[in-house]
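Can you keep this structure in mind? I'll have questions shortly.
Here the complex is missing a single protein chain, while all its other protein chains stay put.
Per-chain residue numbering starts at 1, and chain names A and B are given in the order in which the chains are listed.
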Amino acid sequence: MKTFLQRQRHAAALALLMLLSAGAITACTDNGGIDKNGKPGEVQFVVDTGPGGGSDVFARQIVKIALANKLIDGNWPVLSRSQGGGLAAMSFLKQKAPQPDYIAAFTSKWIISGLNTPSAEATVKDLTLIAQVAVEPQMVAVPANSPYKTMADFIADAKAKPGQLVQVGGAYSSVDNLAALKVQENTGTKWKYLSFADGGPRITALLRGDAQMMLGAQTDFSEEVAAGQLRIIGVMGKHRAPKFPDVPTFAEQGISEDGLPDVLQWRAIAGPANMPVAAVAYYRDVFSKMTQTQDWRTYMDEEGLVSEYVAGPALDQRVQSFTTSMTPMVRLLKSANK
Amino acid sequence: MRRTDVAFGVVVTALGAGALTMALFMPFFSENTPGPGFFPRLVSSALVILGLLQIRQGLRPATPEVRPIAPVSHLEKVAHGKAAPREPGKPFLSRRPLTVLAAYIVAVPLFGVLGFVVTATLLLAFLLFYVEKRRNLGAYFGTVAIPIATWLLFVQLLGMELPNGMFHLGVLGI
Partner (left out) sequence: MSVLTNLIDGFATAMTVTNLAWMIAGAVLGTLIGILPGLGNPAATLAILLPLTLRLPPTTGLIMMAGIYHGAKFAGATTAILLNIPTETSSVVLCYDGHELAKQGRAGPAMGMSAISGFIASTVGIVALTFAAPLAAQLAVNFGPPEFAVLMFFGLLLVVTLAGKSPVKGLISMFLGLLVSTVGVDIFTGTERFTFGSVNLYDGIEFLILTLGLFAVGEVLVNLEKVRGKVEKLDAPKRLRDYLPNMEDFKQSRLAIAIGSVIGFFIGALPGGGSTMASFVSYAVVKNTSKHPERFGTGAIEGVAGPEAANNSEAGGAMIPLLSLGLPGSASTSVMLAALLLYGVQPGPLLFTNHPEIAWPVIASLYLGTIALLVLNLPLIPLWVQILRIPYWLLYPIILILAVVGAYSVRGSIFDVYLLMAFSVTGYLLRKLEVPATPMLMAFVLGPEAELTVRQSLMLSNNNPMIFLERPISATILITTVIVVVLSAWGRRRQRRRAASAALHTQFVATAVVDTVK
């Protein structure tokens, strides 16, 4: 026979349990699906880096800009799926198809990861390409005390010392190595590629003199250049970098970029396959408006990105041409490794 | 001779041999620097050698083992490096940890099917009622409250992800 005290405790426990369950049930609802305006419910922004990484910061930035300019209603939390350099993010999106409330920030790295891993569960083909918002020009930096004044100097030196000079960078299969390999093939030179996992040791390798040059985005170097520790000697692509108008492009220096896609690195947004047309239109609307705000222009300026809004068939075509150019180069990678 | 030590040595040798075989497919030297196969080959060869050493040690009678590399704790000196006497009739792996482990492993695929909350509740129920044989209030309460509280904390409050089930009921991630 239970005592009064025991019964009281039982009742209290039961009440607490019911409260918890009620709280749980009301607090959560599956907010997938879109309303009649095509606006998705709670949107989540998938990125392929951990917190503090490039894509993570980029996603947070554009959400911040969108919020500040009242283009979106609530915060879009950032979800990290960092394995495989995009592979995990792509297979995550594939699983979520055709829900419209997941988008991802993707770069050209995803295409290369897909090419590199034939057994990948999902590739860029399994995504809906929403829009590209910016292009990231790649440039070459050398230490301030380096004898190379232009990229052409470096190439000439590389011809004189085959297999001696060192380029520092990230993973072997990253876009800066692929581009460098193609340039080596085009100019008949050869140099070494030193891999570091983090950006910090790469810069110190340059400063120490262990490496002679590094190919990367403006953000990788801008502070060091401003402090006078590094110098930019060449820019890849058709246009000069806005922040370094005196630095000639590879083409202007007579270095062949044959076989390389026009745009090596971009920032774009994608979603799961078969996204409802209304949702895609909504996202495109948000992002195209965002690229016209002042906040965005300031951000582009700081990061050294070039704002370029591309969507629809033009974007598909760009991705396709990148894939086509990169496929033989990835094969070149694998053969260079034997 | 200690059977478990010998068995351990055999497993390590087999593991090392297997890893070595796979490592042989990786280029040892590529482009004049140690290639991807360099380190794995070294490590797996070391494992093979160590595994064989372990077998040899396990086969020896239970005398003090070879001189330790580092100074040994006072208690171990007193016991002369011998293993503590095993309780008679006690199996090497006892039932309770094995049962718990089995339940734990079985729960993993269920996470994807039933969702975190339901599976955790089932697991807790199994552990508390079957394994621990507790039937008091705390057990009942905990079985339901802990998974729900965990879910509320991690998913609702902190915005992280826990396994969702297949049914997409929208409630508690089931």
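FYI, a residue touches a chain if its C-beta (ideal position, glycine included) is under 8 Å from a C-beta of that chain, and two chains touch if they have at least 3 such contacts.
Fair warning: this is a prediction, and the values are worked out from it, not measured in the lab.
Asks: Considering the complete complex, identify which of A:Leu207, A:Ala281 or A:Val306 is in touch with the unshown chain.
Replies: A:Leu207
Asks: Using the touch rule from the top, list residues of chain A that touch the missing partner.
Replies: Considering the whole complex, chain A reaches the absent chain at 50-53, 56-57, 60-61, 64, 75, 77, 79-84, 87-88, 91-92, 116-117, 119-121, 166, 170-173, 192, 194-201, 203-205, 207-208, 210, 222-224, 226-227, 229, 298, 302, 333-334, 337.
Asks: State which residues belonging to chain B touch the missing partner chain.
Replies: 4-5, 8, 12, 15, 19, 22, 26-27, 30, 32-36, 38-40, 43-44, 46-47, 50-51, 53-54, 57, 65-76, 81, 83, 92-94, 96-97, 100-101, 104-105, 107-108, 111-112, 116, 120, 123-124, 127-128, 132-134, 138-139, 142, 146-147, 150, 153-154, 158-163
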